[in-house]
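Coming up: chain A.
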Amino acid sequence: MRSIGMALLTLAVASCAGGPPQPVAIDLVNDVCAHCRMVISTQKTAAQLLAPGEEPKLFDDLGCLRSFLETAPAPEGSAVFVADHLTGDWVRLEDAVITEVPGLQTPMGSGLVAHRTTADRDRDPASRGGRPFDKAILLSGGRP
Partner candidate 1 sequence: MIRYDRFTKAYGAHTAVDGLSVDIPAGSVVALLGPNGSGKTTSIKAAAGLVRPTSGDVRLGAERRPATEAEARRLCSFLPQRVSFPDALTGREVVEFYRRMRGVPGDATDRVMKFASLNGAGNRAVGTYSGGMTQRLGLAVAMLPDAEILLLDEPTAALDPDGLCAFYGLVEARRRSGRTVFFSSHQLGDVERLADLIVILIEGRLAATLTSSELAAKLADRGVMRVRMGQRVTALLERVREIAPGARWIGDDLMVPGPTAVRLGALDAIRAAGGAIEGLSAEEGRLDEFYRSIVGGAR
Partner candidate 2 sequence: MMGLIWLCARHELLLAARSRWLQWFAVIFAGLALLVAGSGYVLSGGYGLQDFARTAVSLVQLVLLIVPLAALVFGSLTLSPDRGAAELLYAQPVPRWAILAGRVIGLFLALAAAELLGFGVAGLAVQYYSGPSGASQFLAVVALSLALTAVFLAIAAALASGEPGRRARALAMSLVVWFVAVILFDLAALGVASMLRSGAASRVLMTAALVNPVDAGRTGAYMAIEGTSAFGAASLALLRFAGGERAVAALVTASLLLWTIVPAWVAARRLGRTDL
């Protein structure tokens, strides 16, 4: 709890100072997906949107991030972090590899997973049978 608080305090300070936004840790008992309202029960498919000056928005599924951005596009200067499906570590969306795995059961059923590198993706049995997914589509909420 304390470390979460510290992380948030750091975030607060950082966002005041205008530094690069840092991802917040998810409380797996209490945090709720900003789109589907469900308690986030695993970090491995989670994502977060850090808009400048705004509270961080957490998602339990990359699909929820996509759906959220569909209705409310990310403001200028936002940062999106996605969790590495193998480790749960936070990766900037720009640096991540997104894979769509048909039939893979993610919390909301999008079948989307993220990895830090293509090597990690290939190491992850979950991404077997998946195909690369365009990050731009994720950000634009699926609109062309």
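The candidates came about this way: all candidates are chains of the complex that A comes from, given by their letters.
The rule is short, and it goes like this: a residue touches a chain if its C-beta (ideal position, glycine included) is under 8 Å from a C-beta of that chain, and two chains touch if they have at least 3 such contacts; residues count from 1.
Quick caveat, the model's predicted, so the values are computed rather than measured.
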Interface partner of chain A in the complex, by touch - 1 or 2: 2
Residue ranges of chain A touching candidate 2 (in the complex, touch as defined): 1-2, 4-6, 8-9, 12, 15-16, 24, 27, 30-32, 52-55
